[in-house]
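Report on one structure; see the data block that follows.
Note that one protein chain of the assembly has been removed; the remaining protein chains are unaltered in position.
By letter and in written order, the chains are A and B; residue numbering begins at 1 in each of them.
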Amino acid sequence: MSAIFPIGPFHPALKEAARFELEVEGEKIVGGDFKFGYMHRGIEDIATTKSYHSNIFLAERVCGICNTVHSTCYTQTVEALLNIQPPERAKYIRTIIFETERIQSHLLWFGVAMHEIGYDTAYMYMWRERENAVDMLESVCGKRVNLGINTLGGVRRDITPDKEVLMRRKLDLLEKAINKVGKIVLEDKVLKARVKDVGVLTKDDAKKLCVVGPTARGSGVDMDVRRDDSYAAYSYVDFDVPIEENGDVLSRTLVRLGELFQSIRIIRQAMKDLPKGPISLEELPLPKINEAFGRVEAHRGELLYYIRSNGTNRPERVKIRTPSVVNNNSILPMVLGETIADVPIIIASMDPCFSCTDRVTIVDTKRNVSRTATLSTLGRRRGL
Amino acid sequence: MKRHIISDALRSILNPSTTKYPKKSFIPPDGYRGAAEYDSEKCVGCAACSQECPSGAITYDDEEKARVIKLSYGICSFCGRCEEICPWDAVHLTKRFELAVFNRKDAETGVDVPFFECTECSRPFFPSPQMKASIEKVRETLEKYKIKQNELASLISVCPTCSFSVDKMPERRMFLRRLVE
Partner (left out) sequence: MTSIVEIIIGLVIYPGLIFSLAVGGMFYWLYRKVRARMQARLGPPLYQFFIDLVKLFSKESIIPYSGRGLLIVLAPLLSIIGLLFTIIMLPLGSAPLVEFDESLIFALYFLAFPGLAMIMAGSSSGSPYGAVGSSREARMMIAYELPYTLSALTLAFYLRSLSLSAITHYQFDHGPFFFKYPLATIVLILCLLAKIGRRPFDAPEADTEIIGGPLTEYSGTLLGLFEIVNGLKWFVVPAFVVTLFLGGGANLIEFLLKCFGLVLLLSFIDIIHPRFRVDQGFGFFMKWVLPLALIDFVRSLILP
């Protein structure tokens, strides 16, 4: 007979509040139910009461770890709405800051994953190395979180030559540190016994549930918005996309490790090729009645923004679809048949960001109407 | 098998990465976005910062003798838009980040901009530094239209109530005709 084991709103394994009710028999899991909605703050509603420029700072505050991702995606969508292009130097600076934040986010994830399996020593070391990436962000943008680097038509702060010297020095330290992280993860037998063949998501399941990001790439699904649909300066730099076939927690870890190395490669190329010029546009046109989509490759997958304007200086509708909404559906197939002891590391392996997850949809049952958006309407978006 | 962790552990014994924070202070790097401070010499009281603030932390209130501009640190999001938008370079973000207080009234900053009084009815109506700055900026326009300085000063140092009185109307019409010709 099964009992209900709650991993409830308050739990040390979760970074933000969500509720998992697992049906267990002994220590084996036979079913589950997941409830979200504890982190809803009404951001999409507030966004219709503020001007386009103020909404950049509002979009940043959707999530703490992936804040530049939201601000970049929003800015690119509004620039598509107004039909303007930022200068080339701004695109390169956006790419550099974006990839530095990806390094910071993946190192944070490594630390959290080590903490979930009880390896506190590795957790402390990885967060110590993460400080180098955050120092790079603090020297350019002025803050460690909620960076505020984007503005409509470019970026707000420039990378001056002395900041470039500091960033190169920290990049060298980061490369040595990430090599050591790889060795700690790959050469430890006790750790491998905890993560190998645990929480398997097959390729068919991954395609059926439409997961994105490292969760999908760890199961063999080859998708990456930076390569398939380039934005900012990604079409000018050279990088690979790491894919693994197995689908367990170890392959997702290896995918993130590979992405760390590729991020350092992208930053080095972008800093070498940084063109000279202005960092933002002087004049901005007034918005007309229009709508636009925009998507970027966030640290956890593909992030989508949809903005509709009605000719005033405030947007009429802002819709945010984050990768964590999609990835959270894949927890149930991964967790069936495993023990309670493995649930925290499985949840952590798809890197959930519950702050990003809660957007409310209103289902109109009176009129019984459903509308779908086809791929061709999604294709008609940016003038790129 | 574990040689990396063991060598790291032994190397970190003498190299801690944390400090005893309140006893040993921390200075952020240059360009850090901390608490905002107003420069009362330069502020003219236009309240452009209040229009632009994304979170609504800056408010202004027209009291009897002065315009009071208030910035509340509890609502401020430290984004730096006020510093970017100010045309007179009067707001700056300092490096101060230790802003905890016991009383909510202590977590505010602001500037009081004194009002200029009408020369006819002595009622204050306009922030006086903005008056001086506006006169200064208009001077360049005057060079173009060759209007004399003291004539203009006497024209605009009258409050809206007094300047729209019937006996001032012909004088203003003459003035405007000169601008058009």
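Here is the rule we use: a contact is a pair of C-beta atoms (placed from the backbone, for glycine too) under 8 Å apart; a residue touches a chain by one contact, two chains touch by 3 or more.
Bear in mind that the values here come from a model prediction, so they are computed numbers and not experimental data.
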Fill in the blank from the handout: In the full complex, the chain left out is in contact with A, B
Completion exercise
Missing-chain contact among A:V165, A:A193 or A:C210 belongs to A:A193
Handout entry: Candidates A:E116, A:E138 or A:E244 - the one touching the absent chain
Key = A:E116
Handout entry: Candidate in contact with the missing chain, chosen from B:K2, B:K65, B:R123 or B:R178
Key = B:K2
Practice task
Name every residue on chain A in touch with the hidden partner chain.
Solution key: 3-6, 11-13, 26-27, 114-122, 124-125, 128, 188, 190-191, 193-194, 339-344
Handout entry: Contact set of chain B toward the excluded chain (per top definition)
Key = 2, 5-6, 9-10, 12-13, 15-20
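In this section, only the chains that are shown with their structure count from here on.
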Handout entry: Mean-CA-position distance for chain B and chain A (Å)
Key = 37
Handout entry: List of chain A residues in touch with chain B within their complex
Key = 50, 53-55, 57-58, 61, 121-122, 125, 128, 131, 138-140, 142-143, 146, 148, 156-157, 180, 183-184, 187-189
Practice task
Would you tell me which residues of chain B are touching chain A in their complex?
Solution key: 1-2, 4-5, 8-9, 12, 17, 28-29, 31-33, 52, 54-55, 77-81, 84
